[in-house]
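Written below as structure tokens is the structure these notes are about.
Here the complex is missing one protein chain, while the rest keep their positions.
Naming follows writing order (A and B), and every chain is counted from residue 1.
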Amino acid sequence: MKNNNRNKIKLGIFVTIGLALFILGIYLIGDKQKMFNNTVTISGIFKDVSGLQVGNNVRFSGITIGVVENIEIVSDSAVRVDFSIDEQTKKFIKKNAKITIGSDGLMGNKVAIIIPGTAGNKEIQDKDFLITTVPVSMDEILAKLKTTSNNAATITDDLAAMTHSIRSGKGTVGKLFMDTVFADNLDKTLVNIKQGAGGFKNNMDAASDNFLLRGFFKKKKKNREKDKEKK
Amino acid sequence: MNDSNSDKKKTNETDETSAKEFAIEIVDLHKSFKSNRVLKGLNLVLAKGENLVVLGKSGTGKSVLIKCVVGLIEPEEGSLTVLGENVLELKDKKLNDLRKKVGFLFQSAALYDSMTVRENLKFPLRTDPSIEEDEKEALVKEALENVGLLDAIDKMPSELSGGMRKRVGLARTLILKPAVMLYDEPTNGLDPITSREISKLITDVREKYKTSSIIITHDIACAKITADRIVVLKDGVCLTEGTFEELQNSEIPEVRAYFE
Partner (left out) sequence: MDSSKKKAIHEDEDNGPWFPMLFSFFSEMTSLTLFTAKYCKNLFIPPYEINELLKQCYFVGYRSLPLVGITGFIMGLVLTIQSRPTLSEFGAESWLPAMVAVSIIREIGPVITALICAGKVGSGIGAELASMRVTEQIDAMEVSGINPFNYIVVTRILATTLMLPVLVVFSDVIALAGSFLAVNINGEVTFTLFFSQVIDSLAFSDVFPSFIKTFFFGFAIGLIGCYKGYNTDKGTEGVGLSANSAVVLSSLLIFVMDMIAVQITDLLF
């Protein structure tokens, strides 16, 4: 009988601890999701939330300050997202702050990011709507890519017309390329420059032999050899 | 066929009186396990205050017979009246009430391994809220004293010898003060001396508790001590019956075999 009672007490302790651990776990997990007792709700209208889910975190300057509370479609091109954020951070978020959607690492969860507004503006109030900036989505990138390629097509068209007129010797550039007299002149000019450069070289050689400047050139040579040895 | 029909009629007519005279009345009992027919229209009557020994070889359906009596096995056909109640028609509650009046000593004594002797004996009393804890303790001690095992009260069944287990098992059935006792091979697996002690105990029980008993056995020594009347079973029916002396002088070879 005594043994029986002791077993009952052991069982009681066992079950109590088990339940306590479970409730603690539940409380902690729940606490994480509703970490902030006093919250304010702010909203934003997005065109595209790119996979944001209820329960995702809201970041401000990299700190988690709240969670996504509700997401609903309000029209064919607008999704309303409600954020519940800690009241204490309210004073840092100005009326002209912006909300955008980013992701947590390369493969991580989506997060809502509040970009702080400029100082001097009033702080946000409960049930305010904030300006949203559209997150860059793959579709948009593709759309941009399309305009880019369209532009490229026009450019290459122009280029083709241009090269055509150049070849037929029209315009200044055309003359430049197609006029043989001009080319001859250019050739002569180049020969002249070459001769001028040769004269300059002779002058320089003479200078290095000059006793006034010899020391300078020798020093330079020595330094060059030293560098070679080092290597 | 005709015989059994007339038998049935007779029992119907004498229902009232039989309830008083007979502790158990079995009429035309059939039971088979798959293709093996064990009981083939058995008729048996146990008078009040009588010690009836049922003799038979293994596999003649002796155990099946008494398990039918307490409703552990359901027969396919026949009628079974125990203490004036038709066992086959009883439902849970009433069947349990009847079972409390019928003691059953199992072949292996069937003590609950996980309980001490005291808890074993208290077990049948546990559902009865009218008995106080002190009273239960007294009943346990009384029952153990009647089988001479009072000092084993705090032992576990695994610490007991075969004979002691049988006696504790007997004490456990006696604690409900049954009107009918069913013994399934009470001396099976015991040495001759212990067998004799158990057999004497069975007769003592009849004296003290005023029970009527069916004793299933193939041990002729036990039958000699306990029997008022002996029934011999063969192939699922009664072969013959009589007192010990009558059977001793019987000419039937199957019966003679027991005495040689």
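Remarks
Here, contacts are C-beta pairs under 8 Å (C-beta built on N, C-alpha and C of every residue); 3 or more make two chains touch, one makes a residue touch a chain.
Nothing here was measured: the structure is a model prediction, and the numbers come from that model.
In the entire assembly, the chain absent from the figure touches the shown chains A, B.
Of the candidate positions B:Phe106, B:Tyr209 or B:Phe244, contact with the unshown chain belongs to B:Phe106. Among B:Ala23, B:Val70, B:Ile214 or B:Val255, only B:Val70 touches the chain left out of the display. Contact residues of chain A toward the unshown chain are 4, 7-8, 10-11, 14-15, 17-19, 21-22, 25-26, 28-30, 32-33, 55. Mapped onto chain B, the interface with the missing chain covers residues 67, 70, 72, 92, 96-97, 99-100, 102, 104, 106-108, 110-113, 123-124, 126-127, 169, 172-173, 176.
The rule we apply is simple: only the chains that are shown with their structure count from here on.
Remark: chain A and chain B have CA centroids separated by 93 Å (rounded to whole angstrom).
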